[in-house]
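Every protein chain except one is present and positioned as in the full complex.
After this line comes chain A, so read on.
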Amino acid sequence: MIKLFSLKNAKKDGESPKTGTQKKASAAQLRIQKDITELNLPKTCGTEFPDPDDLLTFKLIICPDEGFYKGGRFVFSFKVGPNYPHEPPKVKCETQVYHPNIDLEGNVCLNILREDWKPVLTINSIVYGLQYLFLEPNPEDPLNKDAADVLQNNRRMFEQNVIKAMRGGYIGQCYFQRCLK
């Protein structure tokens, strides 16, 4: 172990060496830059940065090319906080979607966005998780219970409802805005 303070020159004021005293980028910022540089978007996904100098706030756009949601265009907002990656980013779906795991306010039920988040996961993991939700909606963990019940009991009707919602229209009491590409 090294000796840190030699008692002879124990005075600390002013004489310390020419360090870079400018503030460094925060740990969250370094990490998000690394995540973004390594982001490997599937061809169905794109991003938008409202302010390119702010890498902590952006949108992910998913346009599924297969499954129930083929032809739709879904926008998710990402907000990465100062405690990233200790805490996951806040992700909301900005497009109204008829989906068992996404409610009408845009809350998304994806385990790695909450209870199963770990600092080793990256933005890439979330992108793949969200993409998977559109390929395999999961009626077991519903946020939109009506949609989940329909998917479980009548796949054909679920499929029709999804198409109807994406074209713009009512499913029961709820109006969905058109979100076809």
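The rule is simple: a contact is a pair of C-beta atoms (placed from the backbone, for glycine too) under 8 Å apart; a residue touches a chain by one contact, two chains touch by 3 or more; residues count from 1.
As a working rule, contacts and distances are computed from a predicted model.
The unshown chain of the complex is recorded in UniProt as "NEDD8-activating enzyme E1 catalytic subunit", chosen from "RBR-type E3 ubiquitin transferase", "NEDD8-activating enzyme E1 catalytic subunit", "Cytoplasmic tRNA 2-thiolation protein 1" or "Cyclin-like protein". Contact with the chain not shown here comes from a single listed residue; of A:Lys79, A:Lys145 or A:Lys181, that residue is A:Lys145. Summarising the interface, chain A meets the missing chain with residues 1-5, 7, 10-13, 16-27, 29-31, 33-34, 36-39, 41, 46-49, 52-55, 82-83, 85-87, 101, 103, 105, 107-109, 111, 113-115, 117-120, 141-143, 145.
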